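Note that one protein chain of the assembly has been removed; the remaining protein chains are unaltered in position.
Right after this comes chain A.
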Amino acid sequence: MTDSRFLKHRLALGVAMLLGTAAAQAGVTDEMIMNADKDTQNVLTWGITLNGQRYSPLKAINADTVKDLVPAWAFSYGDEKQRGQEAQPLVYNGRMFVTASYSRLFALDARTGQMLWKYEHRLPDAILPCCDVINRGAALYGDLVIFATLDAQLVALNQETGKVVWKQKLDNYKDGYSNSAAPIVVKGLVITGVSGGEFGVVGRVDARDANTGKLVWSRPVIEGFPGKILKDGQLVDSDITGGAANKTWPGDMWQMGGGATWLGGLYDAETDSILIGTGNPAPWNAHTRPGDNLYTASSLAIDPATGKIKWHYQTTPNDGFDFDGVNELVSFDLHKDGKVIKAVGKADRNGFFYVLDRTDGKLLSATPFVTKQTWATGVDLKTGRPIETGVRPGDPSKSADGKKGETVFSAPSFLGGKNWMPMAYNKDTGLFYVPANEWGMDIWNEPISYKKGAAYLGAGFTIKPLYEDYIGALRAIDPATGKIVWEYHNPAPLWGGVLTTAGNLVFTGTPEGFLKAFDAKTGKELWKFQTGSGVVGCPVTWEMDGEQYIGVPSGWGGAVPLWGGEVAKRIQHLSQGGSMWVFKLHKS
């Protein structure tokens, strides 16, 4: 039995079996997703890595060589469906998967840009997505590519063929639900949030078996709702969010409390937590819901095994400004006073850049990343609560006499110091790169407005740029001090994601149509390329056949063009589009 030939044979057999197993699985594993930071060949998840740093160790394209970056290919999405292209593409095994407006998904040959297949989701006429018909991206698992649609479904397609493998209804679109965020996969579970307007939508985080789409747990994010968990094949109630109803809400207002988790979440492996932000409370008039209104406008850490909330931190208690707290929570190691702290960074709609301890949600710092905040002067580090100025939109019932109420100027505007577009963190420079916007709003109470043919107590608002020469500002922020190290000003509002690399580079797009590269340390603009339409998507990078590639969707749209006021003047000349651009270094 110790025959060496036999041993060899057994070894060979073992290797063959291993290979066989690998071939059978032929796809993206949990391990691959967890280790995406080391995988330069592929882009496997939303956020580039599950912690959302949007950092790549690739450096063939760097501050010195980026001047030689030229298009490798471009692909047009076609159709008349040219609206906002906010997606982050994924790359796996030489294939690119990118979602597009109107719930479309394209599989492209990553080398040539040739289309392999496309999936066009059949959308019912009656969908009413709040903010354009965008989609932010897909998730990969096994041989599936999974994405959410505007009619609130989750669709899993075969990566090879584009055929539907499973489809699950996340919500009823007729009740105002929708979905546009990229799902993530954590330990075999697809994690999604919910999108929807003000029609009594209640925010939730769901976990589904990535292979079947079957619900494993569900966590409403509004105090008072019980969670759900799969037990012995049955979905049963789990613990009540926040312990009990009515702790921070009056009457039954919590039942339609809002808190939509419309941007989806990220994951931190070290603390084994899903980190997700929640939206604004409903209705918008804060006077009707005295109390903190937990867990709206908050950051949550959720146990991926059970859906239990481990900790929360609320950025805007009793929000009256539409300061969604959905912004991404990016995990990073904070080097401060010779210590390494497990931290998480968040650039909130309300204009503060928060650094929390991600083991317990404790506030470490909160510093402004925009130039003007009328609603608060700072955040109390002891209590974690904002120090409010009292400048709040008034109570509309006070103007029910038929006269327009007093107008208040409030900054940031409800579109936020930063909106959905994801920031990046570069561990080499130790800086966050935050796509911010400088705007405020006049907000007033309408004595009487109308909704569905009937009288309504509404509010009016006009978004106003704060400065003549720019709205968008890409800011490099030192999370240890809150200091803004450099900034780049852009005439139109910034609305696209950021990528940073070990090549000392920061990439982001502009509504004016450029993909731009900046020196990560100094902010010097090193390269730009005109893509033909506004860039509001998320750039990615990967390595193929020994060369580094950069890819970004192009196609102007999203929420900004839907809101008028003075901002409209700055953007009305921008043209629509819908294409995928890929670049590499020119070889002479």
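Just so we're on the same page, a contact is a pair of C-beta atoms (placed from the backbone, for glycine too) under 8 Å apart; a residue touches a chain by one contact, two chains touch by 3 or more; residues count from 1.
Assume contacts and distances are computed from a predicted model.
Participant: Would you mind picking the UniProt name of the chain not drawn here, from "Chemotaxis protein CheY", "Tryptophan synthase alpha chain", "Sarcosine oxidase subunit beta family protein" or "Amino acid ABC transporter substrate-binding protein (PAAT family)"?
Facilitator: UniProt protein name of the non-displayed chain: "Amino acid ABC transporter substrate-binding protein (PAAT family)".
Participant: Sort through A:89, A:137 or A:176 and give me the one touching the missing partner chain.
Facilitator: Checking each option in A:89, A:137 or A:176, the one touching the absent chain turns out to be A:176.
Participant: Using the definition of touch stated at the top, determine which of A:31, A:125, A:468 or A:545 touches the missing chain.
Facilitator: Considering the complete complex, A:125 is the one touching the chain left out.
Participant: Given the contact definition stated above, which residue among A:339, A:451 or A:573 touches the chain not shown here?
Facilitator: Looking across A:339, A:451 or A:573, the contact with the absent chain belongs to A:451.
Participant: May I ask which residue of A:33, A:205 or A:253 touches the chain that does not appear here?
Facilitator: Residue touching the chain left out of view: A:253.
Participant: Determine and list the chain A residues touching the chain excluded from the picture.
Facilitator: Touching the missing chain: residues 83, 123, 125-128, 130, 133, 175-176, 197-200, 250-253, 255-256, 283, 285, 287-288, 290, 395-397, 400-402, 447-458.
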